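All protein chains of the complex are present and in place, except for one that has been dropped.
We just call them A, B, C, D, E, F and G in the order they show up, numbering each chain from 1.
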Amino acid sequence: MDNKFLYELLERLKKGEIDTDAALDKLKILPFEDIGYAKLDHHRNLRKGFPEVVFCEGKTSLHISEIIKKLALCNSNVLATRASRDIYTAVSKICPEAQYHELARCITINNEPIQKYNSSVLVISAGTADIPVAEEAAVTTEIMGGNVTRLYDVGVAGIHRLFSHHDLLRKASVIIVTAGMEGALATVIAGLVNVPVIAVPTSIGYGASFGGLAALLAMLNSCASGIAVVNIDNGFGAAAMASSIIRLAEKN
Amino acid sequence: MDNKFLYELLERLKKGEIDTDAALDKLKILPFEDIGYAKLDHHRNLRKGFPEVVFCEGKTSLHISEIIKKLALCNSNVLATRASRDIYTAVSKICPEAQYHELARCITINNEPIQKYNSSVLVISAGTADIPVAEEAAVTTEIMGGNVTRLYDVGVAGIHRLFSHHDLLRKASVIIVTAGMEGALATVIAGLVNVPVIAVPTSIGYGASFGGLAALLAMLNSCASGIAVVNIDNGFGAAAMASSIIRLAEKN
Amino acid sequence: MDNKFLYELLERLKKGEIDTDAALDKLKILPFEDIGYAKLDHHRNLRKGFPEVVFCEGKTSLHISEIIKKLALCNSNVLATRASRDIYTAVSKICPEAQYHELARCITINNEPIQKYNSSVLVISAGTADIPVAEEAAVTTEIMGGNVTRLYDVGVAGIHRLFSHHDLLRKASVIIVTAGMEGALATVIAGLVNVPVIAVPTSIGYGASFGGLAALLAMLNSCASGIAVVNIDNGFGAAAMASSIIRLAEKN
Amino acid sequence: MDNKFLYELLERLKKGEIDTDAALDKLKILPFEDIGYAKLDHHRNLRKGFPEVVFCEGKTSLHISEIIKKLALCNSNVLATRASRDIYTAVSKICPEAQYHELARCITINNEPIQKYNSSVLVISAGTADIPVAEEAAVTTEIMGGNVTRLYDVGVAGIHRLFSHHDLLRKASVIIVTAGMEGALATVIAGLVNVPVIAVPTSIGYGASFGGLAALLAMLNSCASGIAVVNIDNGFGAAAMASSIIRLAEKN
Amino acid sequence: MDNKFLYELLERLKKGEIDTDAALDKLKILPFEDIGYAKLDHHRNLRKGFPEVVFCEGKTSLHISEIIKKLALCNSNVLATRASRDIYTAVSKICPEAQYHELARCITINNEPIQKYNSSVLVISAGTADIPVAEEAAVTTEIMGGNVTRLYDVGVAGIHRLFSHHDLLRKASVIIVTAGMEGALATVIAGLVNVPVIAVPTSIGYGASFGGLAALLAMLNSCASGIAVVNIDNGFGAAAMASSIIRLAEKN
Amino acid sequence: MDNKFLYELLERLKKGEIDTDAALDKLKILPFEDIGYAKLDHHRNLRKGFPEVVFCEGKTSLHISEIIKKLALCNSNVLATRASRDIYTAVSKICPEAQYHELARCITINNEPIQKYNSSVLVISAGTADIPVAEEAAVTTEIMGGNVTRLYDVGVAGIHRLFSHHDLLRKASVIIVTAGMEGALATVIAGLVNVPVIAVPTSIGYGASFGGLAALLAMLNSCASGIAVVNIDNGFGAAAMASSIIRLAEKN
Amino acid sequence: MDNKFLYELLERLKKGEIDTDAALDKLKILPFEDIGYAKLDHHRNLRKGFPEVVFCEGKTSLHISEIIKKLALCNSNVLATRASRDIYTAVSKICPEAQYHELARCITINNEPIQKYNSSVLVISAGTADIPVAEEAAVTTEIMGGNVTRLYDVGVAGIHRLFSHHDLLRKASVIIVTAGMEGALATVIAGLVNVPVIAVPTSIGYGASFGGLAALLAMLNSCASGIAVVNIDNGFGAAAMASSIIRLAEKN
Partner (left out) sequence: MDNKFLYELLERLKKGEIDTDAALDKLKILPFEDIGYAKLDHHRNLRKGFPEVVFCEGKTSLHISEIIKKLALCNSNVLATRASRDIYTAVSKICPEAQYHELARCITINNEPIQKYNSSVLVISAGTADIPVAEEAAVTTEIMGGNVTRLYDVGVAGIHRLFSHHDLLRKASVIIVTAGMEGALATVIAGLVNVPVIAVPTSIGYGASFGGLAALLAMLNSCASGIAVVNIDNGFGAAAMASSIIRLAEKN
């Protein structure tokens, strides 16, 4: 997976520092930790710039607690998403340093201060009901180093609420737009700015919104450009994309 | 179907002006004309305020010509939609007074001047490719008596094009919005005005627009109010709705 | 957003009554109220003819109560939809004047008598199970000033129940039809009248009704004209459209 | 498959008229004819009351001609559906007695007069464009022995056209309703009669009719009873169902 | 709705036995009973051969009890479907003669013995889990006068279970097949018999059965003929169709 | 159904050992047991290589217990899937030898040691949340005689976790891959091996995974070859396919 | 990708036969050939047991000819699928040894005799129209070494046609079932045999078959076991799966 690792391995083999079987074994043992029901990818921080994130839905409190504990041992910052308060209670027993973000349904552990980027990420919600998804995006972006500004309830039905914050649009390096129903806000914003817009359809709506499908299709078909879409309700995914963008921006 | 008709019929029967069998026959013979492959609904003008409209798709040139000819004999104005130029050529041979509207793909016959309403209907298209649907709406509205103003290519990707015509929005009695792709224009407009907005999703788009489904769902889920939706590409349907609204408005 | 507002602002600036920065600030501060989790659009009454309506689903009782309280301070009439009895109980503690409409699941506050329009809106339900959606439409229409007549359980399976109320169809200015299952009632009614018909598909049905999709598609594909459709179960949306129509009708 | 056949076979075996291997062979050789690319089910006339019907779509003219030729040798009446005029031309070269039904796109061969049932089948189309499907149903019903009455273009947009033929509804033993768009006609008719109604959704429509899906879902969700549905555009299937019903009715 | 009724009415008017207004009123007062939240269609027994059936889902126990009570006053037999045991308990308090059919989730009241037809209806279920739908069909058929034979758990995975009851297939006048999952049983049976087959897809299944959609599509696309389909889980609808068929069969 | 059975039956008939009626009866009585609500297919072990498996969803504890009891009387090994712990408690009362597999939600009874095949089946899960489906596949494969190796949580987001177990991929005779979300793991594995890969989409995911539809479509469209797909969450089905493959492999 | 390759590479490096950079290069240059618009995977024969197969749809004749030419240089047998006769004509100009399989739309080149397996693969089609898909499966299986038996037009509408070939079912090692419409044949066959059944839904059908979706869903939901499914019309995919199974079977 990693040319430098391979190269050094081959060099050591050539020099006789290790034998063939050991080399072969090394090739097999890239850094992950097998705890039976899970294989923790400790290599992910190197590869992706942030450690493996725990998606809590469909896992038991016990498993989540153990996984978070193990990740917290090897990483400065840990994030778990889609965590109910019950799960947080369980986790906090063995990781008392864990913090809970109620609206975002996230658990975070910060063993060390987060290394902040300068770029700012503007997280927008179309309605009040989209806030949990927006908060998941905001909390994720923050733990990944972004400076987050929140702008909530500025949907298209009262478009002047958005225009009155035009300065926020102009200052942002990346914009995350969460919107349910017809999802028009994403297109309106992408038509106004020239920074990357990441659209998150939410499952907010009823009837023919079909669980967010209406907003998803609308965002994919946006007549504006400079916009890309993540899965329905996937605030985390939008934040991960935003973070990869600002990481790139600051590297240059 | 019609209380007054029934009442008078019963009165005449009571007075002995007609006998029972004749009354029964009358009840059966509401005004339509059976020409084998079609039953022309001559009652529709009374009932709906405009004669039966010929939807040309899937009918032969011969049938269309004959139907138009027969409708033109009984009605002052006739409309046929979804008509190719070939169909128009065939029709014009037996109805030389017929006119063709290229962009709208409509044929019209005006035996008498159209009786105009005062109310104005604003027909908007989001993009250039939506114009055929918008024109179908415009031509239909005009023959039904509406004063049409056209405002084309003012989609959300460059929203100032819309705002620069804010005066048109304010003057309209009813607004028809045709838009494909993500259909956001309908919501933006409905958020700005207090007159009825009729949204027409178009099949313009590609990929995940799924033949207009994306725009349709978006319009149905609009977060703005005072908006209702017709079938994909159904410019005629939007115009018929608009006409029933201005007919009501002028009656009062 | 508002030419007159802009014009006067510019005049005051020109006359030196305000300086440039103040003008710029004014331009940003259109009337809405930012309470953190929501931005109340106090401008909506002017723009749309009725204040912002609270959609309760997915909001906490606390937030709903606060929003209603604030709206009630600035507006003569307030409406909240999709409100459970529990929400009403919470709201009534800080807004004791609030009324609950059980079937419609709506909360209303009338600080002043509603200003009534003359036009009558006929609200029809196909079955008994469609009544909640029909009631949401009726209560919304009433608080927006319409005179509502209710005609419930007149579905197509026993079509004489509808015909026996033919006089109601003839007297209505606008007709709202709520129907689930195959939604045929909307087409039958639109075929009989010449006033605008607003069709509301409901999620009533089972099996291949797919949560109202069958009725929605049927209504969009209606072979009758003078009909437009709102979202599944969207009684509020139908009423808002009906109100914009009668507002227009009475203005003329 | 056939108890009587089995019983007699076993009797003959018991009496020594045939030996075990022959009996086993008999069991394997139920009447069908293997011509390589097809296995003609000559047993179908006995089992289903009508010989195998040739569905022409996706077969070559040569294959269709050969299959029809072979079926015509063993059966008094032969039917081929979805046949273009080109296919008919090819077929008529080796089966000059074949007749073509242009509107129905059917080929028929009547080696003997059709044995007629007394029961009448009423075939209704909602619009002119539904006639090809209705004709496929009519031609199929006729060759299967039914007395067909046609009633075309009586859709719900002008419902009095239907009511004026109320006597036809009352005289029918079985009613086949073909309708596209919103398919409401099937429900209206099923609400009026007490004979079996077979609903055929057609692909006539545009936009959100999605190739007949709207009509199909509407018919499946009919609020009227005594109605069942066949595949989109499946005039043949409706006729086969109707024929099995009248066959049953006359047997009693 | 009813020529004879109209004719006699007109005769009485002509003879002066009633005046015009009374006649007009008569025309309006076809037999139904308006109890506010419902309009009971007492005419349905005459028109459809069986009184209105109460679909309990989405109605309150109180309403259901009242409706059943009223129907029981005017009809010899009453049927309510989709009734939980709780609903039955409520109903039995005011209609102690009501009986509950646990598996079928039906309530029946038989004021008089059911008038039985001779024809037999075979109700088949593919699996054990399809039995509730099959029982709804069976109980409905019985109260409508059919002789029901039940054949349960004979799905295609062990097709000999079906063949061992071949005699039942041969004796039936009409066959109702309830099947979930891939719904293949309906096609297999329709390939073996020449009586009408009514296919009921059930929502039994998981994963890509999508709530019965897989079985529904399979049944609609059946390569066998003499088959028609009702809505998913609609045991009642299948029985109503079957009853209309045997009613026809015995009338001849 | 079974030539040898038929042949011997016919021989006995010919020799006069049984008479015709008895033979006919025999033909009808293939081995299944009718217990009213179910017809247990005791022939399935002969025909399919494993006895009928009890799918518990939608059945009562009582019925499940009785069915398992009866199956256990005639078969050496019994399997019930989709069994909650409550069902197991009920079953274990009358079948105390029954064992429960918590993660797999399976009940097994082993009256005799399972006859093991040599071939090994590798069961892979993409994530921790897919483990229940993977365990259903593993437990089913084991009771059908396969040697199961489990490899869990090796999804594509950290593909080196998979490559580090490349030896397992090479040793397997058949591979079952369970994966939700985008299901890419199945394609990656099928691209690496030349043994049959059975892909099981799981319903794990959210938003636009639509209950496993995304993974299902991805697996069906795999660009790799040597892969086939079973229903969403159908661990049992994958194991049955795998077992039929290794049964074939060991027979040769 | 290949442990043995890696091991030997490391050994050579250790022995000084190659230096580190060369080893690293080797690791990068697994056998594929870059011809600009394509990267031919010459390693696939080793990895998957058969060389890369050319899917012709969407490629130009020129590109296809060049790719086939290059593959034919390195492999004993070459297969191209979805090839029109025009493509074959182009290919045969530079590969005169290429053969065309009209029905299967396949091009094959056999530089050496195919090495045959003993196992037989039975390829079944439900109808005549499914034969092209069945032939693609048959031709692919043959060039991959399988002994193919064809059994065409034995669909469920005349199920005795299948039963009369019961001996073929019993002799097969693997069965491929191609069926469109309701796809019931796959379930019926899987209920009768204990060898692996690979189901191929075809796009044959109309109306609500939705391009093969009906058959696909039916096959995925099969109530029989020992069955797995490939993509719609994917005869090649079924054959590749069948070949991987018989390869495994003969290896043991």
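Rule of thumb we're sticking to: a residue touches a chain if its C-beta (ideal position, glycine included) is under 8 Å from a C-beta of that chain, and two chains touch if they have at least 3 such contacts.
Fair warning: this is a prediction, and the values are worked out from it, not measured in the lab.
Peer 1: Give the labels of the shown chains that the missing chain contacts, considering the complete complex.
Peer 2: Contacts of the unshown chain, counting the full complex: A, B, C, F, G.
Peer 1: Decide which residue listed in A:Val53, A:Ile67, A:Cys95 or A:Val177 touches the omitted chain of the complex.
Peer 2: Per the contact definition at the top, the residue touching the missing chain is A:Val53.
Peer 1: Looking at F:Ala184, F:Val200, F:Ala228 or F:Met241, which residue reaches the missing chain?
Peer 2: F:Ala184
Peer 1: By the contact definition given up top, give the residues of subunit A that touch the hidden chain.
Peer 2: 1, 3, 47-49, 53, 118-119, 166-167, 170, 173-174, 191-198, 216, 220-221, 225-232, 236-238, 240-241, 243-245, 247-252
Peer 1: Please give every residue of subunit G in contact with the chain that is not shown.
Peer 2: Residues 1, 28-30, 32, 36-39, 41, 43-44, 47, 52, 57-59, 63, 201, 203, 211-213, 216, 231-234 of subunit G touch the chain that is not shown.
Peer 1: Just checking the interface: what residues of subunit C touch the absent partner chain?
Peer 2: 3, 6-7, 10-11, 13-14, 16, 19-20, 23-24, 27
Keep this in mind: only the chains that are shown with their structure count from here on.
Peer 1: Chains shared as neighbours by subunit D and subunit F?
Peer 2: Correct list: E, G.
Peer 1: Centre to centre, using CA atoms, which chain is the farthest one from subunit E?
Peer 2: Farthest chain from subunit E, going by C-alpha centroids: A.
Peer 1: Centroid from C-alpha atoms only, then distance subunit D to subunit E, rounded to Å. What do you get?
Peer 2: About 25 Å, centre to centre.
Peer 1: When the C-alpha atoms of subunit A and subunit C are each averaged to a single point, how far apart are the two points in Å?
Peer 2: 38
Peer 1: When the C-alpha atoms of subunit B and subunit G are each averaged to a single point, how far apart are the two points in Å?
Peer 2: Measuring from centre to centre gives 54 Å for this pair.
Peer 1: I need the residues of subunit A touching at least two other chains; which ones are they?
Peer 2: Where subunit A meets two or more other chains at a single residue, that happens at 157-159, 207-209, 213.
Peer 1: Can the chain contact pattern be summarised as a line, a ring, a star, a complete graph, or none of these (other)?
Peer 2: If you draw each chain as a dot and join those that touch, the picture is no line, ring, star or complete graph.
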